[in-house]
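Handing you a structure now.
One protein chain is absent from this view; the other protein chains keep their places.
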Amino acid sequence: MRELSFAEALNEALREEMRRDDSVIIFGEDVAKPGGVYKVTKGLLEEFGPERVRDTPISEAAIVGAAVGAALMGLRPVAEIMYMDFLTIGLDQLVTHAAKARFMSGGQVKLPMVVRCQYSLGRVHGSQHSQFFPSWFLQAPGLKVVLPGTPRDAKGLLKSAIRDDNPVLFVESGVLYHRMKGPVPEEEYLVPLGKADVKRRGDDVTVVAVSRTVREALAAAEKLEEEGVSVEVVDLMTIQPMDKEAIVESVKKTNRLVIADDSVKTGGISAEVAAMVVEEAFDYLDAPPVRVNSPTLPVPFSPPLEREYMVDSEKIADAVRRLVK
Amino acid sequence: MRELSFAEALNEALREEMRRDDSVIIFGEDVAKPGGVYKVTKGLLEEFGPERVRDTPISEAAIVGAAVGAALMGLRPVAEIMYMDFLTIGLDQLVTHAAKARFMSGGQVKLPMVVRCQYSLGRVHGSQHSQFFPSWFLQAPGLKVVLPGTPRDAKGLLKSAIRDDNPVLFVESGVLYHRMKGPVPEEEYLVPLGKADVKRRGDDVTVVAVSRTVREALAAAEKLEEEGVSVEVVDLMTIQPMDKEAIVESVKKTNRLVIADDSVKTGGISAEVAAMVVEEAFDYLDAPPVRVNSPTLPVPFSPPLEREYMVDSEKIADAVRRLVK
Amino acid sequence: MRLCMSIEVVGEVPVSSYGELGLGHDILVGMLRDMLLIRRFEERVERLFLEGKLIGPSHLYLGQEAVAVGVMRAIRRDDPVVSTYRGHGHALARGVPPRAVMAELFGKAAGTCKGVGGSMHVAMSVEHNIPMATAIVGSGIPIGAGIGLALKYRGEDRIAVVFFGDGAANTGAFAEGLNLAAAWKLPVLFICENNQYSEFTPIRSVFAGESIAARASAYGLKTFQAFGNDVITVYKTAKIASEHVRGGGGPAFIEFQTYRMKGHGVYDTAWYRPKEEVEEWMKREPISLFTSKLKQAGVIDDGKLREIEEEIKEIIDEAVEEAEKSPYLPFQELYNLVYVEG
Partner (left out) sequence: MRLCMSIEVVGEVPVSSYGELGLGHDILVGMLRDMLLIRRFEERVERLFLEGKLIGPSHLYLGQEAVAVGVMRAIRRDDPVVSTYRGHGHALARGVPPRAVMAELFGKAAGTCKGVGGSMHVAMSVEHNIPMATAIVGSGIPIGAGIGLALKYRGEDRIAVVFFGDGAANTGAFAEGLNLAAAWKLPVLFICENNQYSEFTPIRSVFAGESIAARASAYGLKTFQAFGNDVITVYKTAKIASEHVRGGGGPAFIEFQTYRMKGHGVYDTAWYRPKEEVEEWMKREPISLFTSKLKQAGVIDDGKLREIEEEIKEIIDEAVEEAEKSPYLPFQELYNLVYVEG
């Protein structure tokens, strides 16, 4: 199968959906003529014109708010927030409006909108450009929250997100954009929201991963196989709604759980996964779930410090080793 | 001992700290002449004058940002955000600036600031005025996050927060302001940040609660005592940094844990507590920790629906009953 | 350098010009009736709150009736409107049935939002082209820009109309939303109801610069100012502004001067306002102002007025009665309101 980079796969998803449905429009900072700072929207202005692909002013509240308004009128806006950090500025619109409009209207309205953003952990961007806080949105029912870990999933999930009638927050790993390539089918396909994916089968330990850590988990599994440990890797892909069944099913088989994600440890995605698994499968657990996260610190700039800060395959493998010992 | 309402206790804390230290100043929407929409800052303008007690424009980013700036210069601003919901608008300043300034400057600066806000769950304010999301800030190291559950603690914790050299987010329960009275010592005292408080001793089950649910947990414990179940109630008071030792110690004694908080269930405070306890005391647990939260829904306005939505003593008692059965 | 911006001030329309605006007697009486409906409705709501039959926050529209009615009559019924937590008046002026509004305040399933929204979102009615009523000050402004974007993209001749207060002019959302609308020349009409106060704080004490209108103008919008307590002046201004927008001229902004008759919410006594200020404004209170003008013009007399009052009383009595006896939504139904399925 042909290989595409993460960014190329996302670009294809946008392009296909825009061809398919003229209610899909795109806007964000530097997305049109420049094609996006990371080239995810490259060529879209040329193909779809300035009415459908728009550069916005630096105004994240307006970007997300305009997506809310456009979605209320039946368009399918895909708004880009350049770094997840800047999402805080549009958060009132995302959490207090997009997530709640349907509910508080008694079900009258729907908001088929996507907010895309990326986090730059791993790209030595320092404390204010590397934040990763998808777990916040577990507290914002009404949103779907999607985090692809491979180019194939990125494309299929983004297409599904655009077709979904609910507001979707789509969080990409910036470090993967051009550094990860992977097989992507030529023919059209969708990857469903709300479903986890078992990326590797195994018997001894379940490793739940999401976004950038999926690749790390798979690398860890590879290493561990040589050591005689069989690891099952479950890629969450959507964290809200979360595919509890897939996780619990895997844990019931392996009886051991490691959760690896790029959040800082306290209150991260892994906290919810651990709490949920303990609720649903306590008696199946041979040991407490282990969370592999960044330490509860802001992100340091200094390249070696950032590297040490991050979850990697070695840290995941270590956690697994301790668990099976 | 004399009894004060929650709002009165907070007012006293502000007043005492302003008398003690002229670097304490207050600003927020309607806090000066009106004395705050919930009267927490009543009389402060009259006592301390318009330079120290200021009404702001409706501009939460400016309010929190101005606190950051003032704190950088060594003042001890106490900024009020009227409803926790509006904190999203000032969140870039709180999370990306206040929480990280010290770290990213290599430890050069400190930010002795407090951001006070209240959540109105229980006051039939609907989806956009009832949000409670303190668990977000577990992902924002650099902040301390404090949630008092009684008038006594409210006063002592607020005084400590004002004296602390770190940025503190201080979250109050609006429904308690005038509906909860409690003993408050006349003489000066502080309640330390970062420490939990065992509000009631018991042997069979630990109930961890925070903010409004502390009262509910205590009411549940009372009822359960009549049923022969002995409940220990641990009030978190500070969720960041979290007093793991106190929680774990209690669980090691009771071997059973219920966590009750006003977050919606997924990704709430209780998720972190559950995950942490499982990590630290797995072998002591006779049963999986039970989370008692609001369902993962936005807050409905309709009074009976809001009531049903909320954690109460009956729901906590039920969880305990199921656990000891 | 002196930099000059033009702000169009629309003067108070004399009774003698009503004809030129194409406003026949029926329409004029209809406008008075709409204003009276809001007035009596809000008075009843206030009473229900003080009696403890209604609870929660509620922001009455008393004193600002001329703005909602004048604007709604000037725009088209299919122009989407963004309302606020002070939305009872917007909803009623738009034709949302009083019974649906009242039921929402009671938190009942028959309400506009099934009782899930409450007073602050009661105006949300897709059927009446009010897809949003926000309780967050200023946040409707970028949303309105987004609605305008959709209308422009679809090549429709509808325009978006966004209501908000003076306090909103200090928010970042105001600035970002106005800039976006103007930079993209979106068909949006922004209506600022400057009732002089943001909650308990006089706007002047927390506002810098010449005026709200001047700010809007600096963001590149075609800007108007007018007296908001005279319904026909409101109508005329909104008509001119909406024609500018509908004609493709880009967004427009109107600052209406008006006044809250009561406190910010039902429990607020408005103790912080100077007595003279209140008296001065009460002299120009919109309903007596318009009634006397209509009488002067011979459009209405006391008999007709009584008739209208009776009709309105009946409507409101019925709305309250129905709301009181109608059921709440079953809790389980809430789970169906969060996501669109499928």
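The chains carry the letters A, B and C, assigned in the order they are written, with residues numbered from 1 in each.
Assume a contact is a pair of C-beta atoms (placed from the backbone, for glycine too) under 8 Å apart; a residue touches a chain by one contact, two chains touch by 3 or more.
Worth saying up front: this structure is predicted, and the values here are computed from it rather than measured.
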Under the definition given at the start, what are the shown partners of the omitted chain?
A, B, C
Of C:Phe41, C:Tyr153, C:Phe174 or C:Tyr197, the one touching the omitted chain in the full complex
C:Phe174
Out of B:Gly35, B:Pro141, B:Gly156 or B:Gly267, which is the one that touches the chain we can't see?
B:Pro141
Full-complex contact with the absent chain, from A:Thr41, A:Ser105, A:Ser127 or A:Asn293
A:Ser127
List the residues of chain B that touch the chain left out of this view.
25, 51-52, 54, 56-57, 59-62, 64-75, 77, 92-93, 96-97, 101-110, 141-142, 144, 165-166, 241
If the missing chain were put back, which residues of chain C would it touch?
1-9, 170-176, 178-179, 181-183, 205-211, 213-215, 217-221, 225
For review purposes, identify every residue of chain A that touches the missing chain, sorted by number.
29-30, 33-34, 37, 55-59, 61-62, 85-86, 89, 123-129, 295, 297-298, 300-305, 308-309
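Please note the rule applied: only the chains that are shown with their structure count from here on.
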Contact counts by the stated rule: is the higher one at B-C or A-C?
A-C
At the largest C-alpha centroid distance from chain B we find chain C
Chain A and chain B, separation of their C-alpha mean positions in angstrom:
30
Hey, how far is the Cα centre of chain B from the one of chain C, in Å?
37
Hey, how far is the Cα centre of chain A from the one of chain C, in Å?
41
Using the touch definition from the top, which residues of chain C touch two or more other chains?
113, 115-117, 121, 134, 136, 172-173, 329, 334, 338
Of all residues in chain B, the ones touching two or more other chains:
61, 85-86, 89, 126-128, 297-298, 300-301
